[in-house]
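A single protein chain has been omitted; all remaining protein chains appear in their positions.
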Amino acid sequence: MLEVRGLQARYGDAQALWGVDLDVLDGEMVCLVGPNGAGKTTLVQTIAGLHRAHSGSIWVDRVELTRMPAHKVCDHGVATVPEGRRVFGHMSVRDNLLLGAYRRTARRDYRTTEEEVYGLFPRLRERAGQYAASLSGGEQQMLAIGRALMAKPRLLLLDEPSLGLAPVIVDQVFDALAAVSATGIGVLVVEQDVQRALSACSRGYVLIEGRIVTSGSTDALRATDEVRQRVLGM
Amino acid sequence: MNAFQVVLSGALLGGLYALMAAGVSVTWGILRVINLAHFGLILLGAYLTYELVTAWRIDPILTIVVTAPVLFVLGAALQWAYDRLNIVEFNSLLVSFGLLIIIIQIAQDIWTADHLEVPRANNRYVTGALTLGRLSVPTSRIVALLLAVVLLGGGHLVLRRTFLGRGMRAFAQDRTVAAAFGIDHRRLSVLLGGAAGASAGVAGMAFMLANFVQPTAAYEWFGIVFAVVILGGLGDLLGTLLAGISVGALTGVISQVWSQRYVTVALFIAIIVALVLRPRGVFTRGRTA
Partner (left out) sequence: MTAPARAVRGGLPRGLLILVATNAVIGVLGLLSQHLGVTEYNVVLVSTVLFWATQATSWNILSGFAGYFSFGQGAFYGVGVYSMAVLTGRHGVNYLLSIPVGGLVGGALAVLIGAVAFRLRSLRGEIFALLTLAVPFILSAIALNSQAIDGGVGQSLPTPSFPHWVPNFQHLVFLLNLVVATIAFAVALAVHRSRVGRGLAALHDAEDAAEVLGVPTFRYKMLAIVLGGVLGGMGGAVWAVGHYVIVDSVFNLYFPLLVILICIAGGRRHWLGPVIGAVLLVVLQEWLTASNLGNHRDIVLGVLLVAIVVFAPAGLFQRLRAHPWLALGVFLVVFISLVASGFYADLDALLYGMIAAVIVAIVAGAPAIARRLPSGRAASPTPAPTALPGTGAAAGAPAQTVRASSAVPQRAAQRGGGRVLVSIRGVSKNFGGVRALENVSFEVAEGEIVGLVGPNGSGKTTLVNLLSGAMPPDGGTIFIDGRSIKGLAAHKVAHAGVARTYQIPKPFASMTVLDNVAMAVMFGRTGASLPEAREHARRHLTTVHLGHLAESPPASLNLHQRQLLEMARAIAAEPSVLVLDEALAGLNPAEIDDAVAVIQRIHAAGISIIIVEHLLRVLQQLATRIVVLNRGALIADGAPAQVLNDPTVVHAYLGRQRA
């Protein structure tokens, strides 16, 4: 469903991505791992339209999204859970969710989607009227995922969903992601907690210095030297 | 004059203050632009009202049909420029201060430094009053308050209850994430800037119903408008309306009990106290983050 071909991205003179190829199929959960500064966040942001691609192409469901501004990319079924959650702290939990349904196609039946999200994260229903800033870190992460799901995405991008969360909460987050991908949504997760990512996803890509150095099933990846040395530090 | 009369006519005057403050509050709260040029837009609204009434001999309220769209365009263009040059927060304060000075100078070149007022023959609001028993209220203030209730109340509902409004509030907090959910910040901010401009047109008209205008009037609005904006809470239109009415009542009482001259002092002390006690606005409900 997501096809990235030969993607290059830059920050001024510095090149962050050097020809990345990457695919995510329907209902597949794929992880992207690599050292800090390898360009993982850049890749996710470029797919989401938050960063401009220098060259190469990005396709979602056979529609080319390369260099489309973020607010239009969203219309083609791509939703993002940004690094550090970034919920709208001064808005209620419910307003955060409804904001997720801002795009026209999602607005139509937002009530149904809202119920589905509450089904996935019952805690959010309990806290619907509270300011998002008053939620704990784990609840905010759930809200960020719920908000993305409200956009009725075909592809869900997550940047570091475990960041700053207690292990017990990370369990819940990854359980929820498994449930999401089971409904047919493609999921691409960027994760520093490599062990966790490799055990939760079926396939993975290793990004080092802006290049995909290896990819494949997560079981195979765990065995490769590249991952063991440069990412896992073993 | 009895005490109730003083408070009431002051509170009604608050409608005008709220109209003037609405645009400053939303652009500051949502777009992070502290637009001092908004005072210039109100000034232009006032002069435009004067010109139209003088030329066409029509009821001043009807001039909104022309002034609001014209100032919508001006406000939108201004916001477009701020957005393009990425002028927000402190820089916007400086840049818009520069723009305000330019607007005032231009106004002075066109309309001179004299006091101007709408021809009285066409302005039945300036002398009109509504009498309720022993109370008497100038019609101009009632008109201003009604306009404020409709405009700010409506704006409040749009911000709270619609997808568009939620988009604006979200965008105020985090542009990048908002964009990822389909919010086109250029379009929204130009729209919001335009709406603020249109409100300046209405405020300028409401001002002309009962006042003289001169170029430096813009400076005289600073104190009261910022008091209303800060007391009301940035971007909170309902708060702005309530703050406008309270500030109006306060100024009424102070000018009655002491002197007109102490109004500014009292207002600024009110701002300082408000900033100390309720930095997010006196009328803002709920917790602070």
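Order as written gives the chain letters A and B; numbering starts at 1 within each chain.
Just so it is clear, a contact is a pair of C-beta atoms (placed from the backbone, for glycine too) under 8 Å apart; a residue touches a chain by one contact, two chains touch by 3 or more.
Everything numeric in this text was worked out from a predicted model, so none of it was measured.
Of the candidate positions B:L130, B:V150 or B:V265, contact with the hidden chain is made by B:V265.
Screening B:V95, B:L151 or B:L192 for touch with the missing chain picks out B:V95. Contact with the chain that does not appear here is found for just one residue of A:L149, A:V170, A:L188 or A:I212, A:V170. Although one chain is not drawn, its touching partners on chain A can still be listed: residues 33-38, 83, 136-138, 160, 163-171, 192, 194, 196, 209, 229-234. Taking the complete complex into account, residues 34, 85, 87, 89-91, 93-95, 97-102, 104-106, 109, 219, 222-223, 226, 230, 259, 261-262, 264-265, 268-269, 271-272, 275-276, 279, 287-288 of chain B touch the chain not shown.
The criterion applied here is as follows: only the chains that are shown with their structure count from here on.
A separation of 43 Å divides the Cα centre of chain A from that of chain B. Note for the complex: chain A touches chain B at residues 48-50, 69-75, 79-80, 82, 86, 88-91, 95-96, 98-104, 107, 131, 133-134, 147, 151. Remark: chain B residues 163, 166-167, 169-170, 173-174, 176-185, 286-287, 289 touch chain A in the complex.
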